[in-house]
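Yeah, one chain of the complex is gone here, protein chain that is, but the others are all in their spots.
Up next, chain A:
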Amino acid sequence: MGPSASPAGHFVVLYFAAAASYTGKTSEHLASPMAAGELFGRLEQLYPGIRARVLESCAVTVNLQYINLDGDDAEGARVLLKEGDEVAIIPPVSSG
């Protein structure tokens, strides 16, 4: 996994914990470019119900940096997901 693994015109999305259970995958490639604000909608199309069940309690990172997708005018929504980016869906954590 990782940015170099993406085919041309795609970024990779990593799924962890409940997100991996729901999708049945640990990662997949989606077509780039895409505004980050459209990501959850795209995933809802692919996995009906995932938004309410999983994504609404998740954070999102792009190339190991968190972006803010909370609220309709969140600045993170305008981040462009580009070819080769590594995007990750981060469910609530549970270490310890």
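Basically, contacts are C-beta pairs under 8 Å (C-beta built on N, C-alpha and C of every residue); 3 or more make two chains touch, one makes a residue touch a chain; residues count from 1.
Basically, contacts and distances are computed from a predicted model.
**Student:** Not counting the visible chains, the remaining one has a UniProt entry; which protein name from "Trafficking protein particle complex subunit 6B", "AP complex subunit beta", "Glycosyltransferase family 34 protein" or "Molybdopterin synthase catalytic subunit" does it give?
**Tutor:** For the chain missing from the view, the UniProt record says "Molybdopterin synthase catalytic subunit".
**Student:** Using the touch rule from the top, list residues of chain A that touch the missing partner.
**Tutor:** Residues of chain A in touch with the missing chain: 1, 14-18, 20-26, 47, 49-50, 53-54, 57, 61, 64, 88, 90-96.
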